[in-house]
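Note that one protein chain of the assembly has been removed; the remaining protein chains are unaltered in position.
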């Protein structure tokens, strides 16, 4: 168990204090597309090995959608203090895909080698990638609920429980700086990468695409928010449709289209108290043209 | 970090021991309509500032429904020991609506100024309301994932992450008794209130309304449960429909209507193993007449 060192900050102005986490690497976050109750089995395994804090990011990422999960992790995980992040969206479970650990900016990501961890890893710092060796047991034997490390999975369908959870616990307990001092962990230069396209911006228009649609129906694009600077209150044409550029959804009447900058810093297509995806008629991956 | 003081109780009868929380103010609860994964960004920000316990109340409150959320918070939060409660159902995010803190009965609620926190605040004690000053950055700039206090939001669409989470962390770390000793926090008498109607009860009937319908389809009214005292087993007429007054759903046959007293102390219209809203044909806000 790691001992936590508090880092008190001297602050002269109580109105501008800024605390610093006393828990560097003091947590494991969990992300998956498992719904329930499978994530609880991963938590049980983690708690066989560690008593650190566990924080759920989401377990309802779109099923087997590596790209959507990669997008959301890139938006959310950078708000965490240094942590071990367990990520399992794994359509190739049981094949020969590798299990990897990515160390970056004081964080570690434990994930299948399908690219899901790379976009956020680049945002967090300068990624180093490691493979985790494991021996697959014949899955027709009796399952042992004591799940150790290095991984020796009893199942070939639930490596979240049998490979990734014990690896995340190992990384966390050994420490993000030194987990690689282990015969089962090797640095690698060969791994599956995944990138999101950049929008192109010139004086007349920005051309990008829809990266994601959130639960409210907000359409998240890759067009940088700076194209709306000094345009607040103006009408903007997006894919031939006019909408008001506003900083707040509620700056337009209920049910009206609004073009804004989302919390990720990109142009977002929305409807006040409604769904932007319906009103702008776009889906993930489709082109978005913003006339400037 | 707060040091926790255990308060052992001497108990002479081991059969009636009553423990007392050793964690007064030792947690932050989270409530929103965000679904996933946005609440994880709030948790990341909280954990940049505090290592206290985080407890999810719900993140699937009806979208942008201040009234429904206010109802459920009033039913659930009073069961917590003193805590800081972060509440973000915020259809007016990015407009000039205030961010407030409500201190009441040893608890603090951090919420947008739209009334969502007031019904539970009155149930918990005698509310004092404070505003939180924050400066909105231009949201077209680069987002900084280090979110400090006082709030200086990079986004105008996700104040849960950029305003309310750092405020809740600040309140928690400073302490519920003394958080207001800060230039960004000011007492106010002007805030948005929200109240639920009272039922009228006379000797012949009780007339109220539907406050909420839960996930089981149970219809929660504002008619006080005491009107059913001494009526157990009798047939009762509600909106012209007969149903049996029972303490347990399962006291009637499967699929049959039952009028009971819910866990909130009010009359509830239900169906054993079925949906009361369908069987009684009522929706939130509709009138409920109970013949006595």
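Which chain is which? They are A and B, in the order written, and residues in each are numbered from 1.
Quick note on the criterion: contacts are C-beta pairs under 8 Å (C-beta built on N, C-alpha and C of every residue); 3 or more make two chains touch, one makes a residue touch a chain.
No experiment lies behind these values; they were computed from the predicted model shown.
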Residue touching the undisplayed chain, where the options are A:62, A:139, A:175 or A:217: A:139
Chain A, residues in touch with the chain not shown (by the definition above): 1, 34-38, 40-41, 43-45, 47-51, 54, 63-64, 91-95, 136, 138-143, 145, 147-150, 154-158, 161-162, 169-170, 173, 181-184
Chain B, residues in touch with the chain not shown (by the definition above): 4, 6, 14-23, 26-27, 29, 31, 53, 55-61, 72, 75-81, 214-216, 225-229, 246-251, 260-265, 268, 273
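Going forward, only the chains that are shown with their structure count from here on.
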Chain A on chain B, rotation in degrees - Cα superposition, rounded to nearest 5: 120
